[in-house]
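Other chains of the complex are left out, but the ones given are in their true place.
Chain nomenclature is as follows: A, B and C, assigned in order of appearance, with residue numbering initiated at 1 for each chain independently.
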């Protein structure tokens, strides 16, 4: 039984709020931490820095981006959180990978939870990874479950001198991350579009009951996708409108742009949902129609031959005194009767438009 | 007949408002009252205190939490209510266990009604218990129907010195209760997720009409769950936004956290509803498909043998002058005819893609 | 044909606004008027008072409640309306019993239209009666269609000295009437809950097409109920929030209470609608399943015996030169063939999981 399909959240009931428990699958053996400290002039990278290094980064004047990959080492997450003075509820939410995407404003920093999706071609399934961002004035913490790093291209761009990323602060960096996540939604949507087209073709060519399972899969995938994307609309909207000094005015056009992309994704999901439920109707109708076709064939054959068989059976009776049997006209007349029955039936079916 | 399935509310029509009547099932023999009086320095517990003791608690400077378990002793509830100066409408609502979850602000105190749910594995049913909270500045009354106490872990945490609960006031205590109730919703949702997965598996393996009953049960359970959870959203939202001095600013992040959990629960319920109604479509489609399969078998067998049977019947006729009967080629020709009929039918079915 | 099922509103087109016409069924022979004049100290009742008596009541300092039962005497309603200076549109609306529940604020008085429902056990139908209230500062007019008086308990409570009703003004009296009407909705909902449970049981035991009619009846009853209850939400909400001096602050908690009850009723109606439409799905599915069962039996019997019948028919042919006929092994071999056909068919059905 696929226990990850519908998320498990329990096992926490009765615990004091703020109790740190890792909820979710362990996706990496060892937590990897990558810190990158940069401003317009200089850049400094450090793999798995010590806590004191992190403290230095934080109190420094430049921007620091700390990427934590792997969430099962609770103690480590806790001490990083303390280092950047994160509320205990935030630490609890980072560790619980069954969160709904959300944004929370803690005055000094914003806490954002999102879902990074990608499509596993082999399993024909959507994989989901929780990305949590803590965006402060001069620091950005990103938490992810596994070590395959979707944000690596950003590091490349930071390293490039005079790139926009290098010149801007943590707010533009956060926007870039949201942008990458939203772009990935379109990759997943394109895969689903391909599958929808395949199913539509098959519905036309040869509808089989297996297709039902595929349609159900598409439906639940779309429901799942919608749950991940829908709240993002509100998150970005709040980033745009909230009167927070963390996000600069020059970043706002970019946020509006990614907001439009999110609306577009939501729109596409709704369109796909409409199309997929239309496909179920078509499947059901074509099954009904096929049943009709089968019944027509049966009925035509049966209604022609049943009376004829009765006729033949009748003159197979062994009564001694059946005058027709002995008459020389008996057999020819029966042949004529059989022909008349057959043709009148055929005419009847023609008028019913069955043949 | 399960008379508790769809709640009964009547029997109150025509009564003056504020008339105290216990509406609901009696779940305990004897009402149990547990009072706990605490501040940062000291703690005092008392089982079934007298009314004068309660009055002392109320006028004291510390926080007091009085838990009343069992609602059938109307006089007792009434006098406790009077002791804490509760409006008669509140007392009426506490006794009526068919309330919809709600919050009401009576300036001096907040009145909150919620539903505590838990899943009865044996009966495969969701049990519901009404929890009413009266939250004052330095007192909190909790009313519940039965004696199995879901809030016992809170007492443990209060007893622990320098726990957050001990240091905070009744507002944080009320939050902890709401948090426990919401956590329990996720326990119930996990049980439903398990049942949904079981049904999905069975739909694939062997769809039977009993599954319909299970799907209907799941549907009504989800409707029921939704009715309990949905109003909680609004309740917590009002706790966060209302300009009430009862809830301190330091409690607000916690309320926002539990609000997010409630949204998550509502979201999950909607997702489950979508999935469950999709399952009904699949069941119906696979039943239709099976009918088609049955009809195909019948039609193939019948359309092959009906003409053959007619042929055999024809030459079973007893006419005296049937030349074919006496001819030595009669029988071999009929054999050939039978083979031709059979093969042309098989070719016809092949082209129809039935076999 | 039940002409009262879907209300008739026409026959008024082209009339000047304010033209008084009684639209609806005449439910009583003679209009009954009961006036009750009361304040904290004294009480005075009068059956069918003259118009001058009513004028005196109005100009008096105490509160007066005039209950008009029966709406077909247009002249009478008109002169009572004039006596209390009611707008002609209000008089028109009082006489038209096909009104939608609504509230209108005419500065000096509020005009409220509601539907009193009760359940007729014999006809298994919901009866509806229009109640119109005109609530002024010191007077309350209540108009109802028939003489069976649902508000009689209120008179009893007024007569009781020092009852809350006696001490309060017309606003609390109006609240009590709304409360009685809402309580009656729950009585009707309980009756519907009983019927829903009965139908569910029958669906499990023996689904027949008559049940369809019952489900359709339940559905239209719920649609009807919803139309009566839904607007009440808004009416009470406006009573609570409107900045009207007619409703005192002390009455507001009571209004909030009855508002919650209305929300509860609306909620229950929606839940019942969901459940009832789920029942239709179950009915359809079980009919489909039964068809499958019938077809399986037919197909099993037919596919076993049709080949056997052909076999028997074959050797019933009268050809002279059929070597098998004369062979001593002919008959035993046919018996063996018949047994083989039967068993292979049974194995085939077993593998199809039909038997």
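Operating definition for what follows: a contact is a pair of C-beta atoms (placed from the backbone, for glycine too) under 8 Å apart; a residue touches a chain by one contact, two chains touch by 3 or more.
Remember, predicted model here, so these are calculated numbers, not experimental data.
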- [ ] Report the copy count for the entire assembly; 3 chains are displayed in place.
- [x] 5
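Definition applied: only the chains that are shown with their structure count from here on.
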Open item on the list: Under the document's definition of touching, what chains do chain A and chain B have as common neighbours?
Closed with: none
Open item on the list: Suppose chain centres are the mean of their C-alpha atoms. Which chain sits farthest from chain C?
Closed with: A
Task: Chain nearest the overall Cα centroid - done: B
TODO: Can you check how far apart chain B and chain C are, centre to centre, with Cα atoms defining each centre and the answer in Å?
DONE: 26
Task: Between chain C and chain A, distance of the C-alpha-averaged centres to the nearest whole Å - done: 41
Open item on the list: Please output the residue numbers of chain C that touch at least 2 other chains, ranges allowed.
Closed with: 316
Task: Partner chain B, residues of chain A touching it in the complex - done: 1-2, 5-10, 12-17, 87, 89, 93, 99-100, 102, 104, 106, 206, 209, 212-213, 216, 219-220, 223-224, 227, 280, 283-284, 287-288, 290-291, 293-295, 297-298, 301-302, 305-306, 308-309, 312-313, 315-318, 322, 324-326, 328, 330-331, 334
- [ ] Could you pull out which chain C residues touch chain B in their complex?
- [x] 153, 157, 163-165, 175-176, 179-180, 183-184, 186-187, 189-190, 193, 196-197, 201, 204, 253-254, 256-257, 260, 263-264, 267-268, 271-272, 274-275, 278-279, 281-282, 284-286, 288-289, 291-292, 295-296, 298-299, 302-303, 306-307, 309-310, 313-314, 316-322, 352-354
